[in-house]
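First the structure, in the form of structure tokens, and then the observations on it.
Removed: one protein chain of the complex. Kept in place: all other protein chains.
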Amino acid sequence: MAQLNAKRQPAKIYFRIGERSYDYNMTRELTCIVCPMGCSLKVELTDGKVTAISGNTCKRGEEYAENECTNPQRTVTTTIMCEDGAPIAVKTDRPVPKEKIFEVMKLVNKKVASLPVSVGDVLLDDVFGSNIVATASRGE
Amino acid sequence: MDLVIIGGGPAGMSAAIAAYESGIRDMVILERDESLGGILQQCIHNGFGLHKFGEELTGPEYAWRYEKKVRELNIPVKLGTMVLDITEDKVITATNPEDGIFTIEAKAIILAMGCRERSKGALNIAGSRPAGIYSAGTAQKYVNMKGYMPGKNVVILGSGDIGLIMARRMTLEGAKVHAVCELMPYSGGLARNIEQCLNDFGIPLKLSHTVVEIHGKERVTGVTIAKVDENRKPILETKEYIPCDTLLLSVGLIPENELSKSAGISLSTITSGADVDQDRQTSIPGIFACGNVLHVHDLVDFVSEEAEIAGKSAALYIQNGKENTCSIALETDGKIRYTVPQRITENKDVKVYFRVADVFKNVKINVYSGENVVFSKRKQKVAPGEMESILLKKEMLEGAEKLTFKLEEA
Partner (left out) sequence: MYDVAVIGAGVTGAMIARGLAKYDAKVCILEKANDVATGATRANSAIVHAGFDAKEGSLKAKLNVEGSKMMKKVTDELGVKYKNNGSLVIGFNDEDRKTIEELKKRGDANGVEGLRVIDAAELRELEPNISENATCALYAPTGAIVCPYDLTIAAVGNAMDNGVELKLNFKVTGIEKDGSDYVIKSENEQIKAHYVINAAGLFADDIAKMVGDDSFSINPRRGEYILLDKECGGLVSHTIFRTPSKMGKGILVSPTVDGNLLTGPTSVDIADKEDNTTTSEGFAHIIKEASENLKAVPFGKTITSFCGLRATGSTGDFIINSPKAGFINAAGIESPGLSASPAIAEYVIGLLKEQGFNAAQKDSFNPVRRSAHYFKDASVEEKNEIIKKNPAFGRIVCRCEIVTEGEILEAIHTNPKATDLDGVKRRTRSGMGRCQSGFCSPYIVEILSRELGIPYECVTKSGGESYINVGKTKEAE
């Protein structure tokens, strides 16, 4: 199985595994993923705390920059197999910690959903603080 | 019939709703698939709808919002229906299992057939032709709609958004994506997708690289990649063999305009879509085009926006006819590859979309009417992968015969 690449920028790295934080004084360069504009962000870190953010064009970019340096999160979109043998599209209804993505997949892979399924149905609950909801419908 | 909309994807549905809301009732959407939604059905990732709905939706969710509306409004839809031909005088020939081959005479037509992926055939990659070579969208269909894995060890050629999305998708399903090779020195995909689809998973993006040979007799066993020089020719000393069972291609999208051609609609050689005015009317009065059949969009939000223009304009055309009050050609300087629309025929505010030919930093987008700059906007960075737009105000059009879009140093 593929591993998350937490060590993408080996020379200047700031990330957190579980409760442990790695404290560095550094500038991190990020690409904002909140919207398709993909702004280039600069984040100043002092003693592990975000002290300045630049490059963002909206408030959400600022939030993203802060989160990405303290607790990076991702919305996971995937499929769940249904009882008819075909998959249905699903997503986490809120972002999950980035390092949990593959654990989310493990739980999702085991699940077989019964039909019908409608957009918004919760197919799995409490997955790292998120629900897995259907994003498409079938068998209605 | 008043209006026939060809295609029930985001463009077709959006156009149909806009036409309905402008008063058209005698209409039908012809959709070749067994359900509405078009390609969005298989685009299960998020990132849709931020402009349109202010929230982040997945492809099926975005499509569902429009499908629900189409159902609520009782807009007639014929599913499983393939249009075979359109004539210049707007006679449509289509087929489906229930009706057989039938024709419809329409007062207006909206073309919303979408686009297709550039295929491996067009690339002339040397080597064998085994199983295991797919366009990224085909792989997306297998994985997301059918539940099957087209491969487990993957190399992707081309860094278009679907390729990037599939790199992540296949990784999540347990495949190992060894590399994404991009011929150009920059990616054709959105920056956010490089971040969250490649960087998150440590998938290398190899810019200025291409696949020079495919290996394998029955199934792909590997590919040879190489760096390319500034003329995009492979540098043979940099050849590298990567064992893999799958090559995915994400090397561009082409508007599907076979029907437009059969109707005799004039097409732009740059967009491969119809040449249109601000209302998205093609060279044939009463035939409109919108969405990826017109030009390839990065964001479905803009597809919907464009389709609304086409839908409203088609309604106006049916109700009152459409009169031209001016004739302004929009031209570009080459650094800007194309604009949509390509011409303006009515004095009103017009949003113009365009794409640049290369990555440029610190530039000004200047619009000239003769010697005069009628519009100017500064941009930190523009890239071919990201569509730009500007709003031309009515007063900027006054007296113009031609507007030239130029990218100039800021």
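The letters A and B name the chains in turn, as written, and every chain counts its residues from 1.
In this text, a contact is a pair of C-beta atoms (placed from the backbone, for glycine too) under 8 Å apart; a residue touches a chain by one contact, two chains touch by 3 or more.
Since the model is a prediction, treat every value here as computed from it, not as a measurement.
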Ask   = So which of the visible chains would the left-out chain be touching?
value = A, B
Note = Per the whole complex, from B:9, B:37, B:59 or B:151 the residue touching the absent chain is B:151
Ask   = In the full complex, which of B:174, B:204 or B:370 touches the chain missing from this view?
value = B:174
Task = Would you mind spotting which of B:84, B:235 or B:391 touches the chain that isn't drawn?
result = B:84
Note = Cross-chain touch to the chain not pictured, restricted to B:182, B:245, B:305 or B:388, is B:245
Inquiry  = Touching residues of chain A against the unshown chain: what are they?
reply    = 1, 79, 81, 87, 105, 108-109
Ask   = If the missing chain were put back, which residues of chain B would it touch?
value = 32, 80, 82, 84, 95-101, 116-117, 119-122, 124-131, 134-135, 137-138, 141-143, 145-152, 172-174, 212-213, 217-219, 245, 258
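In this section, only the chains that are shown with their structure count from here on.
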Remark   = Taking each chain's centre as the mean of its CA atoms, chain A sits from chain B at a distance in Å of 27
Query = In the complex formed with chain B, which residues of chain A make contact?
reply = 1-5, 8, 30-36, 38, 40, 74-79, 81, 85-87, 89-91, 98, 101-102, 105, 119, 135-137
Remark   = Within their complex, chain B touches chain A through residues 41, 44-47, 50, 56-61, 64, 143-147, 169, 171-177, 190-192, 194-196, 199-202, 298-299, 386
